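Quick one: structure below, then a few questions.
The complex appears here without one of its protein chains, the remainder shown in place.
Take a look at subunit A:
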Amino acid sequence: MYKPNDLILRTTTSLIAFILLGFSIYLLLAGHNAPGGGFIGGLMTSAAIVLMYMAYGSAVLEKVLPINYRLLIPTGLLIAVGTGLASFIFGEAFLSHTYGYFHVPVFGELELATAMLFDFGVYFTVLGVTISIILSIANDH
């Protein structure tokens, strides 16, 4: 029984996972005016996490990222439903969204829409579902 040496895979993974996470955040935030959005952003984040799982093994990753991915599904759904229910406070119909212009210190004047919060809900739900499926398939003995 020989001992495998994954040095090249682990080094490239630690570099590429950061690029993947940055690209996923870009896709999540660019979904309003460009291709992208919550769904593909969540898929990219789960791709980065699956890459780290493949390179380092699940025992290490459970120590590094102690996240219960099943809890991300109701969290994302609650965020998505919450953005719909929050429109009742202002006397509007369900899921009616609005936007406004805010001054953010670094970026200057920004147009922020409440549809972004709904997209965050989609993001967390997709991330939780994908990682839960992959880990529960990989962990059967």
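In the analysis below, a residue touches a chain if its C-beta (ideal position, glycine included) is under 8 Å from a C-beta of that chain, and two chains touch if they have at least 3 such contacts; residues count from 1.
Everything that follows uses one rule, which is that contacts and distances are computed from a predicted model.
Entry comment: the absent subunit's protein name, as recorded by UniProt, is "Na(+)/H(+) antiporter subunit F1", drawn from "Na(+)/H(+) antiporter subunit F1", "Quinol:cytochrome c oxidoreductase membrane protein", "OpuABC protein" or "Polysulfide reductase NrfD".
Touch with the chain that is not drawn comes from one residue among A:4, A:66, A:91 or A:108, which is A:4. Touching the omitted chain from subunit A are residues 3-4, 6, 9, 16, 20, 23, 27, 34-36, 40, 44, 47, 50-51, 53-60, 134-135, 138-139.
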